[in-house]
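Moving on, here comes subunit A:
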Amino acid sequence: MAMPQTDLSLVETAGAAPQMAVRVRGVSKTYGSVEALRNLSLDFPRGQLTSLLGPSGCGKTTLLKIIAGLLEPTAGEVEVNGHPVTGPGPDRAFVFQDFALLPWATVLRNVAFGLELRGVARSEREAIAEKYIAKVGLSGFEKSYPHELSGGMRQRVGLARALAVDAEVLLMDEPFSAVDEQTRRKFQEDLLELVAQERKTFIFVTHSIEEAVYVSDQIAILLPRPSRVSEIIRPEGLRTKDVANIRRDSEYLDIVDRIWASLRSYVE
Partner candidate 1 sequence: MPERSLVLKLLSAAIVFGAWEIAGRIPVSYAFPTFLDSMAALFAMLADGALLTAFADTLRPLVIGVAISAVLGIAIGLAIGLSGWFDWLFSPIFIVMQAAPLAALIPLLVMVYGIGLTSKVFVVCIMAMPVIVLNTAGAVRNTPASLTEMGRAFLGTRRDIILKIVLPAASPLIFSGLRLGTSAGFIGAILAELKITPTGVGDIITYSRSIADYPSMYAAIFSIILLAVLFLNVLEMIERALFGGRFRGHASD
Partner candidate 2 sequence: MKIFGVRLPGMSSLILWGLLWELVGRTGFSFFLPPLSEVIATLYEIIGTAAFQKALFETAYAFLAGVFFAVVIGIPVGILMGKSRLIDELLLPWVNIFLSAPLTALVPVLMVLFGFGMKAIVITTTLFAIWIIILNARAGVQGINRSLVEMARSFGARPWDAFTKVYFWAALPEILGGVRIGVIRAVKGVIIGQLLISIVGFGALFELYSANFLMAHFWAVLIVLFALAFTLAEFLAWLERKVAYYAAAR
């Protein structure tokens, strides 16, 4: 716990490697006798999007919730900006798979809810919320309720809520798995734009190989029972290419194929 943090950050800022926003060190998690994660270490570079990719049951959501501070690791530790994680904190915001919107609250209140819980005054938090509602393309829906929106629009509300608290790290738990394919593609394009604009660190859990390759700066492939990182892939070449053509790019297709080759034996 009481490690000399200053030394570490000195090394990082001085070194050539990108500075790490989140570091996971030797994290294990067991539920009773079931071992979900074993001695897992992984670094998340600042300002980039890292995907956690793996078959179901590989513990990727468990890892994300440990980083969020929603679950406590059995062993090991997580650091955000050099500070150890002991619980949820204002430096991280979570986007939920099933959106986790308050069904009794309007879009405006839902987006402002994170700020409401932090005690931000009403007029101020609503002004901020309005800005992010516009940013995710939901202007005009401020007074609507979640049940009046489509699945895709609901997830935009969830995203706006996470952006509104202005956390440095955005944790996304399979955010697009509950929306239809077309909406999903639009989301992926928007996400790339968001990463470029916002200078935030994104940690993105997905089970779709294509999605991971399409949106990520770095892909961590997790293998199950117990979970460990088997490989880290950085599709760097793709990030400089035109978004419209990525899906027929030969490098994109090669990476997708390679990941499938390493995962297929784990699919029952």
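As a working rule, a residue touches a chain if its C-beta (ideal position, glycine included) is under 8 Å from a C-beta of that chain, and two chains touch if they have at least 3 such contacts; residues count from 1.
How were these picked? Simply put, all candidates are chains of the complex that A comes from, given by their letters.
None of the values given here were measured: they were computed from a predicted structure.
In summary, of the candidates 1 or 2 that share the complex with subunit A, the touching one is 2. Interface of subunit A with candidate 2 (complex): residues 65, 68-70, 88-90, 92-94, 96-104, 113-114, 116-118, 145-147, 165.
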